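The complex is shown incomplete by one protein chain, all other protein chains being positioned as in the whole.
Chain naming follows the written order as A, B and C, and within any one chain the residues start at number 1.
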Amino acid sequence: MTTPRPFLSDNAAAVHPRVWEAMRAADEPDNPYDGDALSRELDARFTALFGRECAALWVASGTAANCLALGTMVAPHGAVVCHREAHIEVDEGGAPGFFLHGAKLMLAEGEGAKLTPEGIAALIDPIRDDVHQVQPHAIAITQASEYGRSYQPAELAALGAFARSRRLGLHMDGARFANAAAFLGGSAAEAARAASGSVDSLAFGFIKNGGMGAEAVVLFHPDAPPQVRYRRKRAGHLQCKGRYLAAQIIAMLDGGLWLANAAHANAAAQEVAAGCADRLLHPVEANELFVRLTAAEREALRAQGFAFYDWGAESARFVTAWNTRAEDAAALGKAIAAL
Amino acid sequence: MTTPRPFLSDNAAAVHPRVWEAMRAADEPDNPYDGDALSRELDARFTALFGRECAALWVASGTAANCLALGTMVAPHGAVVCHREAHIEVDEGGAPGFFLHGAKLMLAEGEGAKLTPEGIAALIDPIRDDVHQVQPHAIAITQASEYGRSYQPAELAALGAFARSRRLGLHMDGARFANAAAFLGGSAAEAARAASGSVDSLAFGFIKNGGMGAEAVVLFHPDAPPQVRYRRKRAGHLQCKGRYLAAQIIAMLDGGLWLANAAHANAAAQEVAAGCADRLLHPVEANELFVRLTAAEREALRAQGFAFYDWGAESARFVTAWNTRAEDAAALGKAIAAL
Amino acid sequence: MTTPRPFLSDNAAAVHPRVWEAMRAADEPDNPYDGDALSRELDARFTALFGRECAALWVASGTAANCLALGTMVAPHGAVVCHREAHIEVDEGGAPGFFLHGAKLMLAEGEGAKLTPEGIAALIDPIRDDVHQVQPHAIAITQASEYGRSYQPAELAALGAFARSRRLGLHMDGARFANAAAFLGGSAAEAARAASGSVDSLAFGFIKNGGMGAEAVVLFHPDAPPQVRYRRKRAGHLQCKGRYLAAQIIAMLDGGLWLANAAHANAAAQEVAAGCADRLLHPVEANELFVRLTAAEREALRAQGFAFYDWGAESARFVTAWNTRAEDAAALGKAIAAL
Partner (left out) sequence: MTTPRPFLSDNAAAVHPRVWEAMRAADEPDNPYDGDALSRELDARFTALFGRECAALWVASGTAANCLALGTMVAPHGAVVCHREAHIEVDEGGAPGFFLHGAKLMLAEGEGAKLTPEGIAALIDPIRDDVHQVQPHAIAITQASEYGRSYQPAELAALGAFARSRRLGLHMDGARFANAAAFLGGSAAEAARAASGSVDSLAFGFIKNGGMGAEAVVLFHPDAPPQVRYRRKRAGHLQCKGRYLAAQIIAMLDGGLWLANAAHANAAAQEVAAGCADRLLHPVEANELFVRLTAAEREALRAQGFAFYDWGAESARFVTAWNTRAEDAAALGKAIAAL
């Protein structure tokens, strides 16, 4: 019998040993909620990483992180512009409508689930500036995108300039921010800054990258923090043993573990890609592959022990993780090539 | 120098070793969200414990648990009756207003932060049955109460009958449900059933009792589950590595760990109470003590290494936990007696 | 100088004399809110008109009428399927998001701003039945549509059957319901029944048809009324001198004034259409015309005193009303023909 070789998703991968260690160390008594020493360290840690003043809060899910960040920019009568296939539109159970008290998502187009100033302008320029029409208050982009595409610094600069010119906030859903940063390259600080551009807020994901249940809401705009702390509590997301969440994040930041884990996953994805370049629906710029495969081909792969999701009728999605074994990635690449 | 002897709160206590073990074991790959084997076990485990059909979901905080449960009973235009000093009114940052879309809390009186049918009737009977006045849709009680009082089975029966007679839902905030159950006594099943009466929903707390970040929403009314699962997701509370939350709960249920931990905390509270019976503001029926102490007396205790919160100007609150050392409890009792 | 000949919109037309009379008669003292004799008459009046049991409430705007009706069918975590160009999506300032507590609008396609079972199925069939995706709870159609198209009874029957088969509510935005009914023909009862099919709720518009500030929310599903009355109050829409709103509606129902007014407007629209059949973007099935006209042609018409809105760069919208003068309609038709 074949051992299962998992390419289903990074979102169910095991927790990294260094994260476990840090959590165990947090057993030492400290203050509840976010009054503990680890939680109080977060602002400084992320400020150092990004090289600009920010506030950082842990929450237990990317959905909460995105929505709390957006809540600092978007009034209930406003809207968020996002891609038609953005996670906040498609896969978060309507959470933005809840957290933003009925604000709207406006759906823009863009290749590879990436937004461009042109795509956004095409959507929002026809909106009349009157009370009958909901006005956009912010833009949300996903780094890496829902199709595993990474925004380049020049693309981020263009989006940042566009957002400022329209007085819109700019939020980044970074569920796989680490993978984009690793793709862009450089030291931890270099990669983090390149991958984030000049966004106003970032949902910095750790869970898919070796954490257990902690993401960081990173707010670069100075007025937001007090409000967002109240709203985190109000949403039931201020856990009382918060030090176990802070510990996860700090373990990931220490020694650039977040970047190393992501680089590992990206490398595994490239290993697979090497075997199926001609079948790829999107360039592989993070840790996801979208591969043209017939039903029969998918069945053949599953018979060899590869686990993955169908992606429509004619393709499949493969996701690598911080703990994907190199031999599994190589085997998958070869298996696809051999089809 | 004196070692700190913590009686601040059970909400920041360490995680129990058996909970740690169960979480580590959950590193084995499984489905994301609540599709894993452990999460799928919860309905059956709680049904067995309570002896009546129920659905059970993990969430990361008591605030979320209370609000999601109440959301199954209370429309946005309705209200929840709770005690004036209930946690949902005083300490949850307005979360019910958020989760219930603006529904109201109506504040009833009752000794020891416990509600009675009479107290509730005094509040709601004057409400005219017309659209100008918000109508109550549910009652929320806290077991054990905010003053460490436990509802007796007869009291619960009376509240249950009252709620049904008025067609109101009945929810129990069980942040310290285990302590109330341990106070009432019996086997795990006996204690659980005695302490819960015939409530429609229960926020069964594990975090204060040796867990890390998992409470159970237990729904005894048959129509609620599908809706509440959508609303958990929508509130950002469907964590993707949910098996680590389910593991905590199951570890607590296994072998009645939840009851043993609570019995330990209760015993420590009784040990303290033995030294200050004449100073108690409320009978000790769980793991909290409210003790009349002057500022000078509180200072004297702190000088001996005891950590605790002031409770107004003339008293203090002491909370014991699953890991309170017997010698610390005894020492505290003696120290108060010696004042 | 030319007298202005208004084809801008029916929504700013004067109030019909019989409506004025009825309002003046309502000066007689009666109970406040909806406790007056006229308001209490509404259920019976609409039940008689539609030939099936219903509850009917006045509100001051179509936006409120649509949203209150939808609120009886759509939970905060659900969605309403509507046309991409539906008024509730495009022109109500995000009101559905507010009244439905963050529920979503899902945008379907269809010719002439009309929905079909096929168009809806194409939108909702790909939605996975899991908590990550918002589920549709209701369908909203507009009769007559935003392009002045009227659903035929067979089309309504198909939509009704589809909605029931998917367990979705079916709401009709009837801001110009009267014009659709008049287009379909027959007596008041025949026309009303033909134009409404088997919808669960109808926002029956009177304001565009000679009223001042009263629309009717008509609810055909038996469980809705109590809740909707609470929600009308909660939205600030239970006016204290409600008898002046009820009076408007009853004046419009008396002697079929609603149908006569609409027939007048429709006839004027046909008069215009006769002069520009080759330029029409949509068949004229109510009281709106969308006419291909260059900028120069539009300018020429305006120079002749015709007032109307541009509709994109290459066309214009003309709306007739209950008080459009026959000579103005004829003149407009001729003027366009003469271009």
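Here are a few things to note about the model shown:
Note that in this section contacts are C-beta pairs under 8 Å (C-beta built on N, C-alpha and C of every residue); 3 or more make two chains touch, one makes a residue touch a chain.
Values in this document were obtained by computation on a predicted structure and should not be read as measured data.
The missing chain, though absent from the display, is touched by one residue of A:V131, A:A157, A:A277 or A:A295; that residue is A:V131. The omitted chain makes contact with just one of the residues C:A75, C:M212, C:A267 or C:A300: C:M212.
Among the residues C:A12, C:A122, C:A157 or C:A326, only C:A12 touches the chain that is left out of the figure. The chain that is not drawn here is touched, among residues C:H77, C:K104, C:H237 or C:R298, by C:H237.
Considering C:S61, C:S201, C:N287 or C:T320, the position touching the chain not shown turns out to be C:S61 (whole complex). The chain not displayed touches chain C at residues 4, 6, 9, 11-15, 20, 24, 27-32, 36, 59-61, 63-65, 67, 92-95, 97-99, 207-208, 212-213, 230, 233-241, 243-245.
Panel shows chain B; residues 76-77, 79, 90-94, 96-98, 100-105, 131-134 of it touch the chain omitted from the view. Seen from chain A, the chain kept out of the figure touches residues 75-77, 101-102, 131-132, 135, 227, 229-234, 238.
The rule is short, and it goes like this: only the chains that are shown with their structure count from here on.
Relative to the whole-protein C-alpha centroid, the nearest chain centroid is that of A. Relative to chain C, the chain whose mean Cα position lies farthest away is B. The distance from the centre of chain B to the centre of chain C, with each centre set as the mean of the Cα atoms, comes to 51 Å.
Chain A and chain C have centres, each the mean of its CA atoms, that are 43 Å apart. Among the residues of chain A, those touching two or more other chains are numbered 92-94, 97-98.
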